[in-house]
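Note that one protein chain of the assembly has been removed; the remaining protein chains are unaltered in position.
A, B and C are the chain letters, set down in written order, and residue numbers restart from 1 in every chain.
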Amino acid sequence: MQRFNQSVINPAEFVAALLIAGSVTHASATDIAETTQHDYWPGRDKTIPHVSGDTNFSDTYQDWKDAAAIAAARAAGKASHEVNFKDFRWLVKSLDAELVIDEGREVFHRQNANGQSCASCHGENGEKLKGAYANLPKFNERLGRVVVGPSQIEVCASERLGQQDWRVDTRANSVLDMYVASLSDGHVVDIDVGTDGPLKTAYLKGRDLFFKRTGQFHYACASCHTPPTVGNYLRGQRPTTFFGDASQYPIYHFPYALPGDDLAHVFTLQHQIRSCQQLSRMHQGTEGSPSMTAIEVFLKASANGYPMSIPTQQYNLDTDYLEQ
Amino acid sequence: MSTSTIKARIQLGDHGVATVRTLIAHPMLIDRTDPKTGARLPAHFIEDVEITLNGIPAISLEWGQAVSTNPLVAFELHGVKRGDVLGIRWKDNQGKTDAGEFPVV
Amino acid sequence: MMKKLKVMALLALTAAVLQPHLAAADERLQVIREKWTPGTPMLTEFLTLYPCHSEELPCGQLPPPEVQKVSFKGALQGDAKRGEKIALDVRWGNCIACHSLPGHTGGTVGPSLADYASRAPSLDYTYQRIWDTRVFNPDAHMPLFGTNSVLTEDEILDVMVFIHQH
Partner (left out) sequence: MKRREVIRGMAGASLLPFFGALAGLLPTTAQARVAEAFEAKTPQEALATLFQEAQAEPSEALILIAPDIAENGTAVPLTIRSTLDNIDYIAVLATGNPLPLVASYKLTKHSSPPLSLRIKLGKTQDVVVVARADGKLYSSTRHIQVSVGGCGG
């Protein structure tokens, strides 16, 4: 085209450097990583692994840190969008989601050929799993890696029950995940990312990934989930910050079409991340993969100190948020 | 309280007024064409819901195909007291039906 | 035939770490547009051409795209109607997600463009903003419509004509 005269700033040097790195035989991704400078959305250094870290972002934490704070904010006439949309979600238990939990309970008791089910080890009503979800993701010593809830279920189902088809992205896994999470309702999220170890490493990696600009739009997760985007309209959506929300996942959700999926109206955090990636034209990660797990560790640790609230539902399935 | 397809939450307030929130597990499928095969997929949706208070009609609903999956019915119930029984019954266009009774506690 | 070979060669190269930087932006655009129709979901196979979150895939190590500086020459001509469609379509330009537009209330993430014409910005500025906003602000939220092959030059022109209408 003649009308446009494009010139590339900052041209070949970078590419040349990478060419050298890439031409090394068996060069692993890590080798190249050390030479790569990623673009990061601002704010990475302001994060802390606690729900109160929101003070450094939307500065609304004092209005939703607990039920009393929410009541006070409402009494003061603050609207949902003024308190980062966190003013009701975890207080109202979802009736809709009980449908999913019922299905999950049924899977929990589903017996294999030997008459074994999840309940055989974990108790008839999952007694031994109470509170467990508040500490997930965790480092699994035997596997030697950090696992999210769905990965733990996949491994357990496959090894203990011979259920090979309860993989991370299946309906059986997702509904089971929500049922198990519901056993931790009210338990305070506590992911230890302060002690040196795999969880801390995953947290820091997840934080980087959350703020790293990727995809065709050149967005970071943080592009939408930090101010000034937070509270503004993105078409019909009004994003919120990433603090605290992981305590409500898995969440009841009318899914966007994630191709080939049958998600039973439940979004695990892994589904949620993948859905966001799809909507912002990023490459969709594989659920339970190291990068997706790292992002979940970061998000869940950003809910440290907040009570788990399961089941809740996607805010816009009721008109409450419009009436506050 | 629930049956296999109906969930109900009844919150009794002052002056015999209760807020009722009911959810029915149903796909509520619209009349549509399968994008892959081009085959016509028939609509499958709940047409009627009858809700009674102690056997007396309280509210009755008729729905078209455009009511969302797992439909929600929320309304205010009047003249209700502890121990009353809310009856909920639905029927879809394929003749399937379910019913449940939910005591007010 | 030659064109097909070229495209196949280009696709084969996408497996390599550095491919996107070897392919000129317009070649990448051409490859995308041969398989992807605006208004439909972006095909996942093209999303590995950009930096990604993955640890296993080469895209996880891709550097950010270089900033591209462009200038606008000549008169502004294009199809305002098509520009409007591009701006409103969630799977095309989707300007409405963040901006109000002439005749349409939209998102509030970006400034309203409803009266853009009356602000009389230079065509150079507008074109650069859309093509690669990082020239003005490296931390801007706006997608790199030109640099990252989201829209074609013609499509950007059409959108410009649309937002310059009163």
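Definition applied: a contact is a pair of C-beta atoms (placed from the backbone, for glycine too) under 8 Å apart; a residue touches a chain by one contact, two chains touch by 3 or more.
Owing to the predicted nature of the structure, the values given are computational and were not obtained by experimental measurement.
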Can you work out which residue in C:Leu76, C:Val90 or C:Ala117 touches the chain that's missing from view? C:Val90
Selected residue (touches chain absent from view) among A:Ala69, A:Leu91, A:Val155 or A:Leu279: A:Leu279
Against the hidden chain, subunit B presents residues 21, 30, 47-48, 50-53, 56-69, 71-80, 91, 93, 95
Which subunit A residues would touch the chain omitted from the figure, given the whole complex? 217, 219, 224, 233-237, 239, 254, 256, 275, 278-281, 316-319, 322-323
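The definition used in the following text is that only the chains that are shown with their structure count from here on.
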Intersection of the contact lists for subunit B and subunit C: A
As a test of whether you follow the contact definition, which chain pair has the most C-beta contact pairs? A-C
Using mean C-alpha positions as chain centres, tell me how far subunit A is from subunit B in Å, no decimals. 33
Per the C-alpha means, the centres of subunit A and subunit C lie apart by a whole-Å value of 28
For subunit C, residues contacting two or more additional chains: none
Shared-interface residues of subunit A (touching two or more other chains) are none
Subunit B touches which residues of subunit A in the complex? 95-96, 98-99, 102, 254, 265
Of subunit A, residues touching subunit C in the complex: 1-11, 14-15, 18-19, 22, 29, 32-33, 36-39, 41-42, 209, 212-219, 223, 228-229, 232-235, 259, 277-278, 281-286, 289-292, 295
Touching residues on subunit C, where the partner in the complex is subunit A: 16-18, 21-22, 41-42, 44, 46-74, 90, 94, 96-98, 106-109, 127, 138-139, 141, 143-144, 148-150, 153
